[in-house]
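Excluded from the complex is one protein chain; the other protein chains are retained at their positions.
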Amino acid sequence: MSQTFKKGTFLSRLRSEFLTVLKSSPVFRVGFVLLIIVFFLAIFEPAINDFRLDGHPSTKFGVYEKLLPFSAEHPFGTDHFGRDTLAIQITGLKFSLMIGLTAGGMATLIAVFMAVVAGFVGGKVDAILNAMTNAVLVIPTLPILIAMAAYMRMNLWLISLTLAIFSWPWAARTIRAQILSLKEMGYVELAEMTGLNKFEIMFTEILPNLIPFIGVGFSMATIGAILAETGLRVIGLGPAELPSLGMLLNWAMTFGVMAQGYHILVIGPAAFLVLIFISFNLVNTGVEEIFNPRLKKITGI
Amino acid sequence: MRIVEPILTVEDLRVYYKSIYGDVKSVDGVSFSVNPQEVFGIAGESGCGKSTLVEGVLRVIVPPGYIKSGKILFKNTDLLSLNDEELRRLRWGDLSYIPQGSMNSLNPVLRVEEQMIDAITSHNDTPKEEAREMAIARLKEVGLPVEVARMYPHELSGGMKQRVIIGTAILLKPSLVVADEPVTALDVVVQRGVLQSIANLRDNYGITVIFVAHDLAAHAEIVDRLVIMYAGEIAEIGSVYDVFEDPLHPYSKLLVAAIPSLEKDVVEGIPGLPPSPLNWPTGCRFHPRCPHVMPICSEEDPPLEEMKQGRHVACHLFR
Amino acid sequence: MEKAQLLRYIAKRALIYVITMLVAFSVLFFFLRLIPGDPVSRFVRDIEVRYSYRIENTQEIIDAYKERFGLNGDLLTQYISYMRRVFLEFDFGPSFLNFPTPAQNLIWRRLPWSIGFLGVATLMAWVIGIAAGTLVGWKRGTKLDSALFSLALCMSQIPYYLVALLLVLVFAYVLGTFPPRWAFSPTVTPGLNLEFIASVLKHATLPALSLILVQVPSWVISTRALTISILGEDYLLYAQAKGVKKVRLLNRYVLRNILLPQLTGLAMSLGFVMNGFFLIEWIFSYPGIGTLLVQAIPVLDYNTIQGIALISIFTVLSANLIIDVLYPLVDPRIRTGG
Partner (left out) sequence: METPLLELRNITKDFAIGGGLGLGEKKSIKAVDDVSLTVSREKPTILALVGESGSGKTTIARITLGLLGPTSGEILYEGRDVRNWIKKDKKTYRRNVQVIFQDPYSIYNPFYRVDRVLFKAVKKFGLASSSKEARDMVIESMRAMGLRPEDLLGRYPHQLSGGERQRLMLVRILLIKPKLVIADEPVSMIDVSLRSIFLNNLQDLRSRLEMSTIYITHDLNIAHYISDEMMVLCYGRMVETGETKSVVKDPLHPYTQGLVNAIPTPNPRKRWKDTIEIEEVTFKELLAQRQRCIYSHRCPHVMPICKEKIPPLMEVKSGRKTACFLYAEVLETAKLE
């Protein structure tokens, strides 16, 4: 069964790799399904809410009676401001995810840059950058975040940036460790022997093998960012025009919802948050499980 | 060869690995028997299933590997019928093992003597002090200085670790020791020392040894009878003289011819590629590489037949 | 390894940590100062409001306060004078929260509460997590393993402040078995009497539990993964082949090799815990440095925030140092300079 020189595209290989991962790791399968649900809700939130609230924006006050019980029309009832609880919680999910992903993206960019420079240049530069990473890890980031959120006009980009500034070290550490181990591989030395210069080696030999780990770094940074963002919102800080799940929790807290028995206003956002975290983490564990010695799984050949 | 009661008989043993591509048939129907007080060699190239075979016999197979079927009679008790506790008591008492990964078979955070004492005290209630005496005595017997007992594994060289493992194997004077590739990772001078220690087990202690290695020259030095394995099956069994001087199976012939040595000037390899255990070739598994291939070879897998006393071969040329 | 080598090693590690602390502390200093919002004028206005009388020469008074808080002059001189005051005179300077008392007094009064509940919760979580993780790992592949693993995986995802909220909801409001806030009930007189201690423990259960319920599962997961990899190691297979009994196998072969990496894990996790426990204290209005911080932030009380931050940095780094010192004693490979 010899394949003549079929130039199989890189995408087809990624797809087949993805299918094997899907087939062999149950943890990944469950995580992937949850992830699809989360992204489906986030992306189609406007359509869902338009359909369910026939045109009213989910965040508008006073559209319905206040604190209605569960009903067919309002599966989770309504909240203190007369908004459909389920609709506003899905909107909250969208904003939490949006902020998380932007912050995660920024953090991963910083992390990849720092890890590549540190791992690749090595020597003195590596020592300094590594010390910086550890220093940022040690600073209690929450107080600063809270202080910044309290005093600065926050929009999506600014809050994501502040979150990213403090969550990049986690991703940087894993990526740097991976680069250091990849640098010792035989094919890097062979590339050196074929006259490839440092940059070619970095970007054509090492970076492609980093993709799974950058993915893991990205999801860790995103989870970290959402955790921190929700923390901020629970004590009532952050941009009001981006009502994330944390803000819903804060509203529930300030109205003493728990004492009055409207538990769904607390349990709902909490459940959605946990859904996001679990989906990302299961996918993460699945990917990590796969990308360590995968060959050992097949046989002892 | 006087008729003697074999110490170990294996009948049609199959050991497979579960994988997402289906069952990998590493050991696919192997039968042989080992006589007491002999060094019984198992040779074959990587991927032929020799290590999986002995791991199956000792039941130290780790998932995803599992024993599909077969019988293992050790002093006519079937090891497959023993429960964990019986197996645990038998191990090291009467049947011990020198693992393939001897280099890292020692617990890095325990001293050498502690690990040897563990082996003794889990089998009988000899007091700790006496167990330490036994351990130190064994270390001397395999040519190691007494200080090694108090040392940690990372302080020992490869050869020393190997000999600690051999010493541990004979702590309770077992009747059968299985050594899985004990010399592969060693330098040639240290390798000779270890081969001699293994031969001493038979000569000085009357212990039967199953010796697994891919280097045929090592077999020639210490082995009494030899098995050649190929693609999960036995190709040939015979005394070491028969197999080296008059190999029957075409694969054995090529294998013996391919051993580089100082006498030979020209050495030819075996054409073609070793088959993959995921899908063995049909019929006789050597037929794609066999110089005497016949039409029947690609259809029917020849069973292992006994030509004369203790001499077996699995090849259509002899049927 | 002789004494001299060990001491030199500890000194080297300690030096690295001191430098990291200084760097982190300084980064914090500049970050806080860069945040817009002028705390002093806000503080003066508060006084006017609180004691409801107009102050005529507000500007002079503001300058006087700025002087007192060391907030005049350019950022660099502020930084130098501040660092000298903190690290040489061990004085964090006055706090905005209740003015004349220096920040460190505020902190010292509340620190024992935080250390008590935080230290106990983290260590308990670590011990339980490791024990459970080893057992789950040992029973890998069984129904129990997959059930506990998925449960742990989900539990470890819930953010601790959410757990705190849910605990308050369930145990304080719905069941009413535990008090929802404060460190001890007002009816009890603080002192070494049994009643006070019982009340303190009762009040501390929910905050400690909200930390433990999240940390134990994450320790279970990491320990389980470690156990499974160790169970695959050659020396484990060999020990089993030697017929070593299960109990001895577990503690001398598996556990001994788990403690080392998990010790470093503990040190690293402290950084994460330090980041999060402020919220728990705030939710339970527990009188620790967490609540103090949450109060200090709206007022932008630089000195108190810096003080609390320094304490948390110091705790994390000293924990790391202790574990660095413990490491050679536990791992023979380092002890004998292999």
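The chains carry the letters A, B and C, assigned in the order they are written, with residues numbered from 1 in each.
As a working rule, a contact is a pair of C-beta atoms (placed from the backbone, for glycine too) under 8 Å apart; a residue touches a chain by one contact, two chains touch by 3 or more.
Fair warning: this is a prediction, and the values are worked out from it, not measured in the lab.
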item	value
Contact residue for the chain not shown (choose from B:94, B:114, B:141 or B:221)	B:221
Option touching the unshown chain, where C:139, C:202 or C:333 are the choices	C:333
Given A:18, A:70, A:187 or A:203, the one touching the chain that is not displayed	A:187
Sole contact to the chain not displayed, among B:10, B:120, B:160 or B:248	B:160
Where the missing chain touches chain B, by residue	45-46, 143-144, 155, 157-160, 187-193, 195-196, 214-218, 220-223, 240-241, 244, 254-256, 258-265, 267-270, 273-274
Interface with the undisplayed chain - residues on chain A	2-8, 13, 185-187, 189-196, 205, 208-209, 295
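Everything that follows uses one rule, which is that only the chains that are shown with their structure count from here on.
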item	value
Touching chain sets, computed without chain A	one piece
Pair joined by more contacting C-beta pairs (A-B or B-C)	B-C
Chain of greatest Cα-centre distance to chain B	C
Rounded Å distance, chain A centre to chain C centre (Cα mean)	24
Interchain centroid distance [CA atoms averaged], chain A/chain B, Å	51
Multi-chain contact residues (two or more partners), chain B	none
Residue numbers of chain A (touch at least two other chains)	none
Chain A-facing residues of chain C, complex	19-21, 23-24, 27-28, 31-32, 35-37, 153-154, 156-159, 161-162, 165-166, 168-169, 173, 271, 274-276, 278-279, 282, 293-294, 297-298, 300, 305, 308-309, 312-313, 316-317
Chain A residues touching chain B - in the complex, by the definition given at the top	20, 23-24, 297-301
Residue ranges of chain B in contact with chain A within the complex	17, 19-21, 24, 26, 47, 51-52, 64-65, 276-278
